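The next block holds one structure in the form of structure tokens; read it before the comments.
Just one protein chain is left out here, and the rest sit where they should.
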Amino acid sequence: MAREIYAYKCRLCDTEHYPFRMVCKNCKQNDFFEFDTVPLPRDGKLLTYTRVYNLPPQYEVPTLGLGIVELENGMRMLGQLDIDEPKAGMAVKGSVEIVREETYDNYYGMVFRGA
Amino acid sequence: MRDVYVAGIGITTFTRLEFALSEIASYASMMALKDAGITEVDQVYVANMGSPRVNHQTALASAVADSLSLTPAGAAAIENGPASGGSAIKAGYQAVASGMDDVVLVAGVERMREVNGLEATDFVATLTHPIAEYIYGVTLPAHAAMFTRLYMDKYGVTERHLAMVGVKNQNAALNNEWAHLQQEISLEGILDSPEAMTNNPYVAEPLRFFDACPVSDGGAAIILVSEEKAKELGGPMIKLSGVGQATDTHTVHEREEPTDLLAVRKAAADAFAMAGKTPEDVDVAELHDAFTILEIVESEEVGFFPKGEGHIALEKGETALGGKIPINVGGGLKGRGHPVGATGIAQAWEIVTQLRGDGEARQVEDAEVGFTCNFGGFGNNVVCLVFEKEA
Partner (left out) sequence: MSVDLEKILRPIDSEMAPYEPKYMLLASGEAAVVRAVDRDEIPDLLKHVEPLLHVERDYYDVVASRVYAELLSHYQYRFQDQYVLAVQVDGELAAIVNGRQVTPNLGLSLHTLALRRGLRIGAHAFAAKMEYHFDVLGHDEVLIVAESPIGFRRWMIEYKLEKRFEIPHELGGVPSWALTRELFDAARSSLVVGRRPVPPEILDKAMEAILPPSDPPTPALDPLSATRSQYDPTASALMVQRWAMEEGLQDA
């Protein structure tokens, strides 16, 4: 099964959130976990980006690209960038991959590449 | 509510301090107690962000209260990220204003250099969203960098403006004996010379080494008292007249307009409203320049300059000592250092020093109203304070 990153859609007012929140930002009426999970779209455009040189000690790469992407449904998310020369506004496509390894634990997240 | 006054202030040198964490907090507190001329308090608040993780010590406030022989006063630690200091002052304000306590010691402390710089970066990054931000390797410099990129595109801020803030604040620290960085820098050395890009490499593009505050250890303390107690102690009457605090979304990407810092705007507006002042009334300000871009943006959001014009005011020298609204004349976080839990208190320490007229080489002339902005998270928890000198 392909890994997905989910948005959380309020069952009362249909507002989607990413990441998860306990209470809907729009209607503020939810009971516990009254949300449906909806996979986030993979396509979007790059809003802003950086290349980080001082990384936490767990990273064995010298630098890391990061960016905030506006997805095609209008939601935004932060992800890693595997793009040599990012430009604001460029089209990108995400893929769910390992973004952090700590000893024996792997964490999955979105990695964006030029579309 | 009762009026609240500052009866004493104390600080340690901000640098690498090889003392136990509680000793650093206690030293600054002892200085503040001596400054106020008291040996007893009703309540102790200790602002700190990382002691359980970085220093392997919990229940810090109990240790500090006992070390200062202040028992049986009440004591509690306050952890609120980089806004811990401002939050602790707010708690102290509430304790005195409510009438519950007459004398409150508010200390702030951090000892981040107990671990190496990479660990310290990771420790501060734990304030980001654990699933939507932290796991990606996001650090505070990374957040600030992405924010800067948007600001540059939208408002025309350049690397030169950032470097100007860095030079202004790091060189201002030369006038502050407690400041961490005692090393002059020049625009030529960090921006214009053939070697500048090697002297000043990227930390997170487009932010460079001299755009970021250093990792520091340090402590600061302030004594808040009721009006009656302040008069009895007989020191200068410095009133804490406005307190504002606001939050914003945890993740940066969820903010509708990502170049806005709404929590700064709201916290400042609330603090000014409470004090019955406006940004025009402020004579001296301490803004949270953990990264150079933040001083420019906060100077706009708190109301000193229109949105998008902070860098223009900087160019004109309006934020320098002698300018229209001097900002960070003691070096700011960039020059003084940023022991996260202590920063909010250190900002208040600087403002009280200025309002008392004790600023020496960095004194702002006739300073009567001072303002601080203590910026937590990446702008998701902000405390602003207004201080006034009473004749």
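Order of writing sets the labels: A and B. Residues in every chain begin at 1.
Basically, contacts are C-beta pairs under 8 Å (C-beta built on N, C-alpha and C of every residue); 3 or more make two chains touch, one makes a residue touch a chain.
The model shown is predicted, which means the values in this text are computed figures rather than measured ones.
Enquirer: Thinking of the whole complex, not just what is shown, which of B:Gly99, B:Pro130, B:Pro201 or B:Gly322 touches the missing chain?
Expert: Only one of B:Gly99, B:Pro130, B:Pro201 or B:Gly322 touches the chain omitted from view, namely B:Pro201.
Enquirer: Consider the whole complex, including the chain that is not shown, and state which of B:Asp35, B:Asp101, B:Glu114 or B:Glu298 touches that chain.
Expert: B:Glu114
Enquirer: Out of B:Glu188, B:Glu228 or B:Glu315, which is the one that touches the chain we can't see?
Expert: B:Glu188
Enquirer: Need a quick check: the contact residues on subunit B for the chain that isn't drawn.
Expert: Given the touch definition above, subunit B has residues 16, 18-20, 55, 114-119, 181, 183-186, 188-190, 193-201, 209-210, 214 touching the missing chain.
Enquirer: Quickly run down the residues of subunit A that touch the omitted chain.
Expert: 53-54, 57, 62-63
Assume only the chains that are shown with their structure count from here on.
Enquirer: For a test of understanding, state which residues of subunit B touch subunit A in their complex under the given definition.
Expert: Per the touch definition, subunit B meets subunit A at residues 116-119, 121-122, 125, 129, 131-133, 135-139, 141-142, 145-147, 149-150, 153, 201-207, 251-254, 258.
Enquirer: If we count contacts the way the header does, which residues on subunit A are in touch with subunit B in the complex?
Expert: 17-20, 47-59, 64, 66-68, 76-80, 88, 99-100, 107, 109
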